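I'd like to ask some things about the structure below.
A single protein chain has been omitted from the complex, and every remaining protein chain is retained in its original position.
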Amino acid sequence: MKTLNTTLSNTLLIDILQQVRALIGQGKVANYIPALAEVPNHHLAMAVCTVEGEIFSAGDAYERFSIQSISKVLGLTLAMTRYREDEIWCRVGKEPSGLPFNSLVQLEMEKGIPRNPFINAGAIIITDMLQFRFSTPKQRMLEFVRSLTGQTDISYDNQVAKSEMEHASRNAAIAYLMKSFGNFKSDVLAVLETYFHYCSLSMNCVELAQCFNYLANNGRLLNNDQIITPIQARQINALMMTCGMYDGSGEFAFRIGIPGKSGVGGGIICVVPNAFTVAVWSPELNKSGNSLSGCAALELLSQRIGRSVF
Amino acid sequence: MKTLNTTLSNTLLIDILQQVRALIGQGKVANYIPALAEVPNHHLAMAVCTVEGEIFSAGDAYERFSIQSISKVLGLTLAMTRYREDEIWCRVGKEPSGLPFNSLVQLEMEKGIPRNPFINAGAIIITDMLQFRFSTPKQRMLEFVRSLTGQTDISYDNQVAKSEMEHASRNAAIAYLMKSFGNFKSDVLAVLETYFHYCSLSMNCVELAQCFNYLANNGRLLNNDQIITPIQARQINALMMTCGMYDGSGEFAFRIGIPGKSGVGGGIICVVPNAFTVAVWSPELNKSGNSLSGCAALELLSQRIGRSVF
Amino acid sequence: MKTLNTTLSNTLLIDILQQVRALIGQGKVANYIPALAEVPNHHLAMAVCTVEGEIFSAGDAYERFSIQSISKVLGLTLAMTRYREDEIWCRVGKEPSGLPFNSLVQLEMEKGIPRNPFINAGAIIITDMLQFRFSTPKQRMLEFVRSLTGQTDISYDNQVAKSEMEHASRNAAIAYLMKSFGNFKSDVLAVLETYFHYCSLSMNCVELAQCFNYLANNGRLLNNDQIITPIQARQINALMMTCGMYDGSGEFAFRIGIPGKSGVGGGIICVVPNAFTVAVWSPELNKSGNSLSGCAALELLSQRIGRSVF
Partner (left out) sequence: MKTLNTTLSNTLLIDILQQVRALIGQGKVANYIPALAEVPNHHLAMAVCTVEGEIFSAGDAYERFSIQSISKVLGLTLAMTRYREDEIWCRVGKEPSGLPFNSLVQLEMEKGIPRNPFINAGAIIITDMLQFRFSTPKQRMLEFVRSLTGQTDISYDNQVAKSEMEHASRNAAIAYLMKSFGNFKSDVLAVLETYFHYCSLSMNCVELAQCFNYLANNGRLLNNDQIITPIQARQINALMMTCGMYDGSGEFAFRIGIPGKSGVGGGIICVVPNAFTVAVWSPELNKSGNSLSGCAALELLSQRIGRSVF
């Protein structure tokens, strides 16, 4: 915990990516929608943003991709700015699920209350809350992300959103099941449309590292705007640690030891509290649905600079 | 993260216990065996041991109680000293279970490989490994705990162990189920007998804080003996964070933000890496099976001295 | 098996209803939609139709009610007239579910293939098949039921259908889950609309006994029209025996010993092969969701005339 930033450098990141590149071919690009299946598997990117605002990067760090479930952290953050703590946590839990990210078994047994906001069911509930509160929830999210990053051209990949909507059956089942338990307020298909747009946010690794820097910085942006309270930032980090990597969260904590959230697009964002955020991208996924080379890169980084929170 | 130890003091702990004492009566003392059910609910204790060896304590911090599942951390540590990483983790996983601590559902679906070493099934597997490696596994554990604490009179509560053995059916079912999948080597009843003895270890909060100090101190004892490697210490901390509090691990991370392991005797041990360990004891449990007042005391401590890892 | 029809009479049925009337008050009228919840619990009716066309009846046997899941037998019969055996049974199974009638757990584990055509999921698949084959599936069902009974004024209770559609979330979840596995062809909401209309069919006990007489008569109507083959009639009877009474099918076979299908409206239709059909109606349900007094009346009938198939 002592060697803060001393070894962070572009060279370090380049070196790490070079080591993990050999793993490409061992994972599997997400193929449930064509728009994701067509992304070439050779992409590899890494970017760091320190709480002082310094940026380090390597590989395709300026190429945008579909951030997918990483957007679940943004949805939760936005909900935290508009709802009281008890309003959120009576509708979604805080526990790891112990199951694949889109299973309905648990949701049925637990009467429509999703285990946590980082599985699909939980993120759909959060989206339902945003849909209920905002007149233009898609526009509101864009503004939020643009304000977090300072990048005004970040937007949705409408082709991805459309493709997701066409393959929405599983998530529609999840949403209707929650509705059947009374844990859903808006129109199911309208909420899914918003949800898939959030998933389709197109960002690059540098933008991701900047975007989530508030989680490393006690809820503050680099420009000192306080987005959420320091306690809320810690709460989100805790949720990422226990629930952020689907059913591979325990393994990720064991190997890498910092809070993170992954997406099926192959991106992962991680937070080293009071130090920096780091984003990686490599489209091939491991069996838990997390970027295979991305996890390896983060493990190397954690080892090199000794920044596990444990 | 900056204010290390400055505010740790006996007074602080006394003050915290005073605040949480009001909660006594809201939880439920474990009653599945008489020996636990008879423990008076009014006990309340807290002790801290810093990585420099300084001790702070309050309440019944020198009264011993049944540490129960806290012993699972000791079992894993001992196994790590005698087995290679791959030998352990092919027989037990690293993921939170998302289910009560003694459910068989998941164990059957996942073909006899328990989710993690901190649920009963996982700890029984670890005990099976110790039983296989040591000729006198009960004696070996006693020696280990005595060496960690320097307290040579720590021992098993044989009445508790006997009572557990008489109510062993659920754990026998778990063990036989794993055996049916080929994930069990020794005699089931012999392993259970050892396992229940581990659970019956009788220690007080000061001893617990001392005992687990190696987890805060990169695997080293206060006398500088290296028990496990720094990486192994971090791995155990990570497992405690994601799996240490049964199906309340996410909530505990969210509210308190440090790795911990609880027992149904009402004890909890927590680790603030590179800083200190803290043990609490209050027999009444919350719905997840963790000490109700104990969790509250740890939350207050975490808030007062700002030592969440997040 | 020897005493065929000798004891069937209006007096017998009247006597049976008198005995079971005492049970009214011990069950619970279905209350998930207002239109069903408002049906008075005191209704009690029974009607028999022999394969020779003789009718016996008692109580409110000419009062219509919502037949609900009894319509699942009609849907399957209609599908059998338009699809080959293999086309049907690759999309729905033939096994009892061992679970409540609208659970999603099993459906997810078994990859969107419902256990049998008499649970909701299975009947929705059958409706999807009818929706795909018929241009006006609601009209087609009406014509079918009218031809089976000779009653040209049988129709849907549109208020019930509308109310069901407003509480469709659980069934929508079921349908979307099957769609996510590729086992669904038409539009989900359109199929549900048809499905709920089938459920809302309004018939009385005499009409029900007449309507299903083809199942007692080797697939033939009383006017000798062959609706389905003798083998198909036996197959439907077999499915009713093993799956017709939700998770109370085993108990029903044990106590009463003839094939039957119940609905949450409190109706039950039973078949004594080569002898007669019998319909009962009493709105209060037992814990398995079958008419409480209806089951009791059928048990008495089975005892009195010795017509268990076993």
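Letters are used for the chains, namely A, B and C, taken in the order the chains are written, and counting of residues starts over at 1 for each.
Everything below uses one rule, namely that contacts are C-beta pairs under 8 Å (C-beta built on N, C-alpha and C of every residue); 3 or more make two chains touch, one makes a residue touch a chain.
Fair warning: this is a prediction, and the values are worked out from it, not measured in the lab.
*Asks:* For the full complex, can you list every visible chain touched by the one that's not shown?
*Replies:* B, C
*Asks:* Tell me which of B:Val39, B:Ala172 or B:Ile231 is the one touching the absent chain.
*Replies:* Here the residue in touch with the unshown chain is B:Ala172.
*Asks:* Hey, which of C:Pro137, C:Pro273 or C:Gly294 is the one touching the hidden chain?
*Replies:* Result: among the candidates, C:Pro273 touches the missing chain.
*Asks:* Taking the entire complex into account, which one of C:Ser57, C:Thr77, C:Gln106 or C:Ser163 touches the absent chain?
*Replies:* From the options C:Ser57, C:Thr77, C:Gln106 or C:Ser163, the contact with the absent chain belongs to C:Gln106.
*Asks:* Could you tell me which of C:Gly27, C:Gly59 or C:Gly257 touches the chain that is not displayed?
*Replies:* Within the whole complex, the residue contacting the unshown chain is C:Gly257.
*Asks:* Go through chain B and note every residue touching the omitted chain.
*Replies:* 103-105, 108-109, 169-170, 172-177, 179-180, 184, 188
*Asks:* What is the set of chain C residues that contact the non-displayed chain in the whole complex?
*Replies:* These residues of chain C touch the chain that is not shown: 1, 93-99, 106, 115-116, 233-235, 237-239, 241-243, 247-251, 253-254, 257, 259, 273-274, 308-310.
The working rule: only the chains that are shown with their structure count from here on.
*Asks:* Which chain has its C-alpha centroid at the greatest distance from the C-alpha centroid of chain C?
*Replies:* B
*Asks:* State which chain is most central when centres are taken as means of Cα atoms.
*Replies:* A
*Asks:* So how far apart, in whole Å, are chain A and chain B when each is placed at the average of its C-alpha atoms?
*Replies:* 32
*Asks:* Centroid from C-alpha atoms only, then distance chain A to chain C, rounded to Å. What do you get?
*Replies:* That gives a centre separation of 48 Å.
*Asks:* Of all residues in chain B, which are in touch with two or more distinct other chains?
*Replies:* none
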